[in-house]
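To start, the structure under review is shown below, and the notes come after it.
Excluded from the complex is one protein chain; the other protein chains are retained at their positions.
Order of writing sets the labels: A and B. Residues in every chain begin at 1.
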Amino acid sequence: MNFLSLFVLIPLMMLFALWLAKGQKQIRAVMVVGSSALLALSILLTLKFLADRAGGNSAEMLYQASFTWFEPLHIRYSVGVDGISVAMLLLSGVIVFTGTFVSWDMCKEYFLWFTLLSMGVFGFFISVDMFMMFMFYEIALIPMYLLIGVWGTGPKEYAAMKLTLMLMGASAFLMMGIFGIYYGAGGQTMNILDIAHHTGGAHVIEFSKQCIWFPITFIGFGVLGALFPFHTWSPDGHSSAPTAVSMLHAGVLMKLGGYGCFRIAIFLLPEAANELSWIFLILAGTGVVYGALSACVQTDLKYLNAYSSVSHCGMVLFAILMLTTTASTGAVLQMLSHGLMTALFFAAIGMIYHRAHTRDIRQLNGLMTVIPFLSVAFAIAGLANLGLPGLSGFVAEMTIFVGSFQNADTFHRVLTIAATTSIVVAAVYILRMVGKILYGKCTDPVQLKMHDARWEERLAIIVLIACIAGIGLTPTWLSHMIEGSVAPMMNHIGHVASQCNPFL
Amino acid sequence: MITIHYFLILSVLMLFIGIYGFLTRRNTLAILISIELMLNAADLNFAAFNRLLFPEGQEGYFFSLFSIAISAAETAIAIAVMINIYRNIKNNFVEHLDKMKW
Partner (left out) sequence: MDYSYTVLILLLPFLSFLFLGLVGKWLSHRTSGLIGTLTLGVVAILSYYTAFQYFTADRVDGVFQTLVPINFTWLPFYNEGLHFDLGIMLDPISVMMLIVISTVSLMVHIYSFGYMHGEKGFQRYYSFLSLFTMSMLGLVVATNIFQMYMFWELVGVCSYLLIGFYYTQKPAIAASKKAFIVTRFADLGFLIGILIYGYYTKSFSFDFANTAVYLNGAQPTVGPDFAKAIAGAGFILPTALFLMFIGGAGKSAMFPLHIWLPDAMEGPTPVSALIHAATMVVAGVFQVARMFPLWIQYAPNTLHYVAWIGAFTAFYAAAVACAQSDIKRVLAFSTISQIAFMMVALGVCLPEGDFTNNHESLGYMASMYHLFTHAMFKATLFMCAGCIIHMVHSNEMQYMGGMHKYMPITHITFLIACLAISGIPPFSGFFSKDEILVAAFQYSATMGWIMTGIAAMTAFYMFRVYYGIFWGTENVEYHREHQPHECPATMTVPLIILTLITCTIGWILPGTFGSYVSATGEAYHISLDWSVAGTSVGIALISIGLATWIYSGARQPIAEKLKATFPHLHKWAYHRFYIDEVYQFVTHRIIFAHISRPIAWFDRNVIDGFFDFLAWGTNATSQGIRALQSGRVQQYAFVFLLGVIALILMLIF
């Protein structure tokens, strides 16, 4: 038995315990114990991983294990982690932990779906088998429909339906892509490492086939990663979802997209990635600027943050497609950083909404004097979002920009410069929002009576802020850990930047 | 001499009367009667062909007896259903049976 499987087993046991649990106290106890165990496990995993790497274990994936699951299609339950997945598991652990505290008053059924969702997320990041990844992806997706449709706010049925349909459409593409890769590589193995290194019966995928499956797979994952123009589920979905679900969704689920794009689309189809990345680069670059500009005129806090997420997640895909080690390291850092800060943002927004019963920027005013703790949390989230040094956003963005600029050709550089403008626009929309809702004088009688955060909300917010500041102040170890895994992948891809420039 | 043709013509007529009735009647009872007509047409054919092709055999008669027994059972169930329908919607016209439709 491999200890990575605990990431799936703990949620399973939580599900069982939740089923048996009676009363809010027991439910909370189960959730707190379970999510703390997951967080502790992910921290332990990180420490162990760092120790093993420092100890000289340079295998591509650590702690691998594999069991046959469905022989005819060569589907195996295979797990293993590298620096990227460890970072993502850490992120998921933090978000699930804080999400539990944010959804303190929710009922049993909600937590059942919530736990199932986290199981899918954890399972996705530990898998090295394409089909297992796909399966966990679907497990993570379905609960979202119910969580938004039942416990959401506003036009929740519409939003839930839209989100689910678009992501399901994406998974149809994904299914095609995965089987395309599987059969293209000889139909002998679903294991990502085997396909990449042409071992275990896999052979090189023909270039012409790669060019078919790369766009399909990339779009399949890209929809979840809010690739322009497939991002429109995100604003509606996020704004209708309950707070913790927004957090988990923007914080972790959207990272599945970036992770999948990198791990499957680019890693397994390297030649096509080189050849066709420019198309998606333009799309992702457009998304970065487009999302930011669009956020400038939003009046709903959650819409604003959703568009800012489109911009930041676009940055992830943008950096991945740059196909340099530094940029991809930056992309993973950005996933981590965006996950944490957007979770903090959604948590703060949700708590404010819960108290003020409105998310309209024009109706909120002077919150700083009424609910100082939440307002400060909100301001910190905003500052992290616009890339204040010392918080995580700065580290990620700078790595991405420097990395992207390492491409030797004009096309990539011009795009990089275009993408940098988003940080100015980010300042515009963040400060506009902060200035409007936090500063000024509060006159609304309902808002004046609002109470500040309760202890469980404070705990969640403090944990998130600590993580954001932690990454922002000491990024070296994290960057090294990620780079250790990105570099071999990039070497494998055999980056030939000049090949993929149509304008040379 | 009454040849096989007379039986066949009669059964064809019964069958098509049954089909016609099944397709056009709105009352479930009438539809049931039409089904019975079609079944009887088949039974008649069984008996007639048995007599014509295998005069020493009994299989055709047995088959029609089976068929009659089954249709009796079916009629019992059908009428029970119809009574329930009638209790619920106070008539038994097929076009009113749309409670389950979206």
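Everything below uses one rule, namely that contacts are C-beta pairs under 8 Å (C-beta built on N, C-alpha and C of every residue); 3 or more make two chains touch, one makes a residue touch a chain.
Predicted model, so just to flag it, every value in this text is computed and none were measured.
Among A:65, A:402 or A:459, only A:402 touches the chain that is left out of the view. In the complete complex, the hidden chain is touched by one of A:325, A:342, A:385 or A:447, namely A:325. In the complete assembly, the contact with the undisplayed chain comes from A:416, out of A:35, A:239 or A:416.
Per the touch definition above, the residue from A:132, A:383, A:467 or A:489 contacting the chain not shown is A:383. The chain not displayed touches chain A at residues 161-162, 165-166, 229, 232-233, 235-236, 290, 293-294, 296-298, 325-326, 329, 366, 368-369, 383, 386-390, 394-395, 398-399, 401-403, 405-406, 416-417, 420-421, 423-424, 427-428, 431-432, 435, 438-441, 475-476, 479-480, 483, 487. Although one chain is not drawn, its touching partners on chain B can still be listed: residues 19, 22-24, 31, 94-95, 98, 100-101.
Assume only the chains that are shown with their structure count from here on.
Between chain A and chain B, the centres computed from C-alpha atoms are 65 Å apart.
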